[in-house]
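Below is a slice of the complex: some chains, not all, each in place.
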């Protein structure tokens, strides 16, 4: 058993994304090798500001429409309050010297956190690999996740 | 330590249920022995279309009323949008050849995934064992869950 750690990032709520990155970057400092698997709504965090190709088919077009949130425009899972609660949170993060989500992605990447995008989600959501930010290490499915999780000391579903 | 895996299925959001089944069926292919513990709202997924007995006492009657969702009528945790988002998701699942939830239960069962219903939840929700679909292997409490989790390589709370 290695010093691996996995985090499934399922949600794109600002608070859960924050928790995921605090855990994964903290893990590096503790000698763990964290891998983050971005799946379902979590995949939105890894999308470029502008998709390069638009998805084929009207269903996928609609799906991509309701999945517009990017790393810099996430909402809180609670107290979003039409943007006021979320704006407060961002202000406080800033005051508390907690980096923004795009900054966290860069930081995690520099520290050696592995960032993987879920292929099943990409298929469902109509997302192509070149729609993803360059910080993504790999696109992979559940088999890759499980083969890492099997060897990991800590596995979390956030 | 065996090649066990546990998933606590706490929610009955369509997306989280999907993720749970993708993980558990994928696990079998990776040589893991997955057990799914359906608890709280997740228990709804295991209920028969029609309850055979109606629960005793008016509080449990009300509780059973607000817990009507079955495996074939789950909603998304986000973008349900009065059914439109959920309908899209189902259409996309269909197009992407992802099975429906009832199909996933059958498939998981055939692959050897163990399906357990939480007794505490059954008591709280006023659910009897004969209200559950036949795919349920066992009804059990937290002690059974923990004794499996202790021996498992991967434990997730979805």
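In order of appearance the chains are A and B, and numbering begins at 1 in each one.
As a working rule, a contact is a pair of C-beta atoms (placed from the backbone, for glycine too) under 8 Å apart; a residue touches a chain by one contact, two chains touch by 3 or more.
Computed from a prediction, not measured in an experiment: that's the story for all the values here.
Let me spell it out: one sequence, repeated, and 2 copies placed. What is the copy number of the whole complex?
In total, this homomeric complex is built from 3 copies.
Methods note: only the chains that are shown with their structure count from here on.
How many Å are there between the centre of chain A and the centre of chain B, using C-alpha atoms for each centre?
Result: the chain centres lie 25 Å from each other.
Could you pull out which chain A residues touch chain B in their complex?
8, 10, 39-41, 57, 59-60, 62-63, 66, 120, 123-124, 141-143, 145-147, 149-150, 152, 155-157
Once bound in the complex, which stretches of chain B touch chain A?
Residues in contact with chain A: 3, 15-16, 19, 22-23, 26-27, 29-30, 32, 78-79, 81, 85, 88-89, 91-93, 95-96, 98, 153-158.
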